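The excerpt is restricted to a subset of chains, each kept in its original location.
Labels run A and B following the written order; every chain starts at residue 1.
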Amino acid sequence: MTIAPLGQHLTHLHQVTPLTHCITNYVAMNSSANILLALGASPAMLHAEQEVAEFVRLSAALSVNIGTISAPWAHSIQIAARAAQASGTPWVLDPVAVGATAYRQQLCAELLALKPAVIRGNASEILSLNGIANPGRGADSTVSSEDAHTAARQLARQQGCIVGVSGETDIITDGHQSLRLYGGHALMPRVTTLGCGLSAAVAAFVGADPTSPVTATAAAFGCFALAGERAGQMASGPGSFTPAFLDALYQLTPRIWTPV
Amino acid sequence: MTIAPLGQHLTHLHQVTPLTHCITNYVAMNSSANILLALGASPAMLHAEQEVAEFVRLSAALSVNIGTISAPWAHSIQIAARAAQASGTPWVLDPVAVGATAYRQQLCAELLALKPAVIRGNASEILSLNGIANPGRGADSTVSSEDAHTAARQLARQQGCIVGVSGETDIITDGHQSLRLYGGHALMPRVTTLGCGLSAAVAAFVGADPTSPVTATAAAFGCFALAGERAGQMASGPGSFTPAFLDALYQLTPRIWTPV
C-alpha cells in the first residue's frame, strides 16, 4: 500500500463535496462541522428519529460517534446505521470511551452488528472494542497505537471493515495489510474532539470514493497528520492551534502527496 | 429604503443590550452566543418546556432554529413561539434545511402559523418554505439569492413578516420593498453556523427596536457583511476567519454607516 492515491482522494473530495451526515457528540459538533467545511466536504448534523433514515439516503456517508450518548440518540443512531446498511451508504463508527462503562460496551456491540465500513478510535478504544479488557479513562488513550495493532487487525478481519487507530503513530488496517502514518503534533491531544473530527473526515473521504475505503481512510488520517504538523509550527498553545489547524486543512492540495 | 437607519440600530443595540433568547441547534449555540456578545447583545440559551414561556416574557426577542431539531425541542419551540406571540415579543425563524425532510416541512408549517416577525434562511430554504419544491442538501444553499427573491416576497406578503435571504447578495424584504446588501467574504460558507448566528443577530436587533423590523433585520445583515469583509482580509483560511470575524463585530461602531 503506497500513499500515491491519497492525493487522488483529496481531489475527489474537492470535486464531490460529499454530504456527510454526522450523528456525533455535543462537544464535537461544531468543530467537526468546521473540519469538514475546511476540508471541502458538506456537513449535516441531525439526529431526529423521524428523519435520519430519510437523510442517510441523501448522504454520501454517515459518521456515528457515541461521545455524549443517551437513549434517544442511541435509538436514532441505530435507525440511521440500519438505513445506511440497507442503502449501501458507508458509515463510520467512533466508539468514544467504549471501555469506560457497561452502557457503552452494550451499545457498541449492537452497532458492530450493523456493519460499519470503518471504525476509528484511539488504541484504548480499539482494544476495548476487540474485547480485550482495558480500563477506559474518558476519551484519552492509555496505551500506544502499536499495542493496539494486533487488536485492530483482529477486529478488521472479524468485522470485514477498516480500522483506523489514532496515536503518535497512526495505524490503518483492513486486517491483512496495514499502513502506518507519522506526523501530527504534540498539541493535538490538548485540543478536544480532534479525534471525533477525524472520524467525520474519514466518512467524508469514504463517501467521496467508496471504492477504496482503506486508502480513503488513510487520506483522512494523512490530512490530519499534515495539517497538525503545520498548525503545530504556527501555534503557541492549544488555543492558537485550532484556527491554524483549520486553515491548514483548508490549504491542503492534492499536490502534497504527489511524488516529486 | 436607505441604509441611514442602520447605524441607529447599532446604537440602540449597544444601549439596550437586548436579552436574546435563543432556542437553536447544538452546532450553533456557542458561536451564536459569542456573536451576540461581540455585537453587544445578551444571549440566553435555554429550552426546557417548563421554563421557556416564563423566559420569553423576560426577553427582548426570541430566535428559533431547527438545525438539530427533535421532538422535545420542537415541543419547547412551539411553547416559546406561542408565548412570544401572546406577549408581542418578536421572534425569528431560521428554517435550517427545511427542504431536506418531511419532518422539517411539517414542523415549519406549524411554526409559520405562530407568526414569526422575521424569517432568515438561505435561498434554498426560502424557496422550500414558500412551497416551491427544491431538493434540500443539508444547510447549504443550492440556488442563488436572486432566484429566491420572488419566493421571499411572496412569503413575506403571505406571512406579513420580514424575510431575509443570505447569499453572495443578501435580500431583505417586507414583501413590498426589498433591500439588497453586498459584502461578506468567500470564506463565510466555509465556516459553520454563521447563518444561524445571523438569525440570532436579527433577533437581537429586532428586540432592541421592534418598531422597524425591516431596517433592524438589514442592520444585522449589514453587520455580518461588513465584519465578514474585514475578517476575510485578515484571515488565512476558515480557522483564522472566526476570531477575526468576532473581533470585527465587536469593533463595529454606528459611524460605519454614517454618510461622510
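Observations on the structure shown:
One rule holds for everything that comes next: a residue touches a chain if its C-beta (ideal position, glycine included) is under 8 Å from a C-beta of that chain, and two chains touch if they have at least 3 such contacts.
All values reported here derive from a predicted model rather than from experimental measurement.
Counting every copy of the one repeated chain, the full complex in this structure comes to 3, with 2 of them shown.
The rule is short, and it goes like this: only the chains that are shown with their structure count from here on.
Work out the mean CA point of subunit A and of subunit B, and you get 32 Å between them. For subunit A in complex with subunit B, the residues that touch the partner chain are 19, 26, 29-30, 33-34, 37-38, 42-51, 54-55, 58, 72, 242-251. The touching residues of subunit B, counted against subunit A in their complex, run 25-28, 30-31, 67-71, 97, 100-104, 136-140, 189-193, 235-240, 242-243.
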